[in-house]
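Only a portion of the chains appears, each positioned as in the full assembly.
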Amino acid sequence: MELKVGSPDLEPGDDATYARAGFGGGFAKGERPAVVVVDFARGFTDPASPTGSDMTTAIEHTNRLIEAARTAGCPVVFTTIAYDPGTPEVTWLRKARGMAGLTVGSPSVQIDPRCLREPHDPVIVKEHASAFFGTALLSLLVSHGADTLIVCGATTSGCVRATAVDSVSAGFPTLVPTECVADRAQAPHDASLFDLQEKYADVEPVDDLIAYLGSLTEGQSS
Amino acid sequence: MELKVGSPDLEPGDDATYARAGFGGGFAKGERPAVVVVDFARGFTDPASPTGSDMTTAIEHTNRLIEAARTAGCPVVFTTIAYDPGTPEVTWLRKARGMAGLTVGSPSVQIDPRCLREPHDPVIVKEHASAFFGTALLSLLVSHGADTLIVCGATTSGCVRATAVDSVSAGFPTLVPTECVADRAQAPHDASLFDLQEKYADVEPVDDLIAYLGSLTEGQSS
């Protein structure tokens, strides 16, 4: 796969600059991956929501990945942003004001019912961009013995990117399936995929990651 | 000031999409700001370094901001990336391979001598993109009673952005002076400034922030 994300904007010489800096390395994938599906909640996936847009295709591809993860026995974790009703004292909401509409108990914070979530899949409630910030996600992954994290969800330039940066910082080889992440606008989506691939994660076709999960299943049954 | 960062790439309708989602709010600035200067170390500011580029202009503007901060009695904190020599087991280095050259004790991890660092300014040694990740920065800011964080340094699409995202998540109104941040390539720089302004920080001209710091000084002397 040749990654072209963001490349239209790069100037002559930028490729050489990044190559010289040693970015774009690749991870060895682990044997105990986990999947985190970031913010595929109605507030983000329903085009009628002020903070939402149509993410149908990304949800469908994520569902395919989830099925492969279940077959391989890998944990699947969902996240949603939700705040206490009223006027919570959260500095971020002064900037990202639209998020204040995501209140605990409202439909907008429910995981999109099109997602193949099973009742035992944990749902991490978060108040900030990264699924790791101020949550028990890291502890959950360590408790599971996870050694690799696959990050799907929304939005690419927001919570997905912040989660991937924290994931690799926490020590996990981090994988982002291209078709499984979505954003409100194309340019920020492309730019973040470029940065992610260069600096933080292996951005790969979902079919390659489904094949990877399938290889784990075969290994387990042999 | 009209922010146009990244805007050439935005498609018709994107502006309306972001407006509807409620992004781009502004912070009330606090009374006890702190300044963090991210990774203005030789490995990043020396064009001869594989991971470096020319950041002279950004350093000069940052020095002006630092002088204003000192007059106002605000803490100024520097950061540098540095790893133990040998082959440290740091997952991120498998991706950002060039960073492995930033070893403890080498010239590349020294704060650029052009920076107006004073001996008592703390230098936070970090191993990951965000200046908050796995460091005592948050504790330092709380110990100082800081209520606002100004983020300068390098690179815009890397450690500056990751630091700003963590800063607002930690609860600090977060300010990024446009002229005080730098990157290796223009497109990722522009794209991250756009995302920062929309979602995480108030991206403002350095002169406006120098004026803000000056207003604090006047208040203290009155």
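In order of appearance the chains are A and B, and numbering begins at 1 in each one.
Assume a contact is a pair of C-beta atoms (placed from the backbone, for glycine too) under 8 Å apart; a residue touches a chain by one contact, two chains touch by 3 or more.
Bear in mind that the values here come from a model prediction, so they are computed numbers and not experimental data.
Enquirer: So we've got 2 copies placed here, but how many does the whole thing have in this file?
Expert: 4
Keep in mind that, in the parts below, only the chains that are shown with their structure count from here on.
Enquirer: Through what angle, to the nearest 5 degrees, does subunit A rotate to match subunit B on its C-alpha atoms?
Expert: 180
Enquirer: If you average the Cα atoms of subunit A and of subunit B to get two centres, how far apart are those centres in Å?
Expert: Those two chain centres are 25 Å apart.
Enquirer: Taking the touch rule as given, give the residues of subunit A at its contact with subunit B in the complex, in rising order.
Expert: 6, 9-11, 14, 17-18, 20-28, 50-51, 53, 90-92, 94-101, 128-130, 133-134, 157-158, 162, 165-166, 168-169, 171-173, 184-188, 190-192, 194-195, 199-202
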